[in-house]
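I have a structure I would like to understand better, so I am pasting it below and will then ask my questions one at a time.
One chain of protein is taken out of this complex; the other chains stay put.
Now for chain A:
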Amino acid sequence: MPVQDRTNEFKACVESIRSRSNYPKGSEAKQRLLQNGSAGRGGKGEFARMAGAIGKDIAETTRKLGKLAQLAKRKTLFDDRPVEISELTFIIKQDIAKINQQIASLQSYLKTQKTQTSGKGGVGKQVDEHNHNVVMLLQSKLATTSMSFKDVLEVRTQNMKESKDRTEQFMYSTASAATAAPSNSLLFAKQREDGRSSRNDVKGKGRANNDDLLTVDLSSAEEGSGRGADGFMQMQLVEQQDSYIQSRSTAIESIESTIAELGQIFSQLANMVAEQRETVQRIDADTIDIANNVSSAQRELLKYYASISNNRWLMLKVFGVLIVFFLVFILVS
């Protein structure tokens, strides 16, 4: 949804209303608004233009991505067009990077504009919010486009793997036909040339494609009995290419395993902390108990003390009675 610039319509409305009713009190406010519109119009128009351009680019990239998805879905064995696919992939990757840069520049432009026109007040704030929302929208659209690009690439890798398996099947079935072997290696030699030229454009995809063709070539080189020295040279070439790709894939696999290990360590950590949470809860309950016990013991002691100090009058009375009895006894005896 590209941003539409409707300032002209707004201006026309204002003019018509003004001509319809001569409104002296509100004319100043309208003048101010119009001026704001025309002054910021340069900036806002610029922003709208850039945002529109970005939206158009995103639409264009989505269209190309749709074409790439079509190409990648084909599962035929022989009519595969690796050159086109890799070129298209490269173009789309570059487009996405360019759109990313454009959005970043738009954001920085927005920021500079905000600092310039920060004293605008209410109207300026709404414009800023709108611009901000437009940038967010463009970013989310770009994100969805790159997600679908990733999906298309995954589909493509799967299809390539399947086609490689099927080609291997066919290779083993035609191995018995000795006359077919030389033509096979010729065919694959020609395909290898095409595969190499496609390497120009795409790093990951093209390389996997070349790997695909080259592994088939290796099997054909082994079986082609008539092409002794040639096959050996081809195998050497294949080994060289293969070793680079294999070393790259092993490095990436090791990274993947390291990340998996890290994940495990994190989950272990979480487990340990969860266990310790129980212990902490026990400690908490215990301390509360201790506080309660001590306070109630103190209460009891206070009661005791109070009772003692009150009780003394009664005890004095009891003592007094006893002493009187003693005196009586002595007087009697």
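Structure notes:
By definition in this document, contacts are C-beta pairs under 8 Å (C-beta built on N, C-alpha and C of every residue); 3 or more make two chains touch, one makes a residue touch a chain; residues count from 1.
The criterion applied here is as follows: contacts and distances are computed from a predicted model.
The protein name that UniProt records for the chain not on display, among "Signal peptidase complex catalytic subunit SEC11", "Nicastrin", "Centromere protein M" or "Synaptobrevin homolog YKT6", is "Synaptobrevin homolog YKT6".
Note that of A:Phe10, A:Tyr172 or A:Tyr244, the residue touching the chain absent from this view is A:Tyr244.
Touch with the chain omitted from the figure is made, among A:Cys13, A:Met136, A:Ile252 or A:Val321, by A:Ile252. Of the listed positions A:Cys13, A:Ala59, A:Met147 or A:Ile265, the one in contact with the omitted chain in the full complex is A:Ile265.
Mapped onto chain A, the interface with the missing chain covers residues 193, 196-197, 199-200, 203, 237, 240-241, 244, 247-248, 251-252, 254-255, 258-259, 261-262, 265-266, 268-269, 272-273, 275-276, 279-280, 282-283, 286-287, 289-290, 293-294, 296-298, 300-301, 303-304, 307-308, 311, 315.
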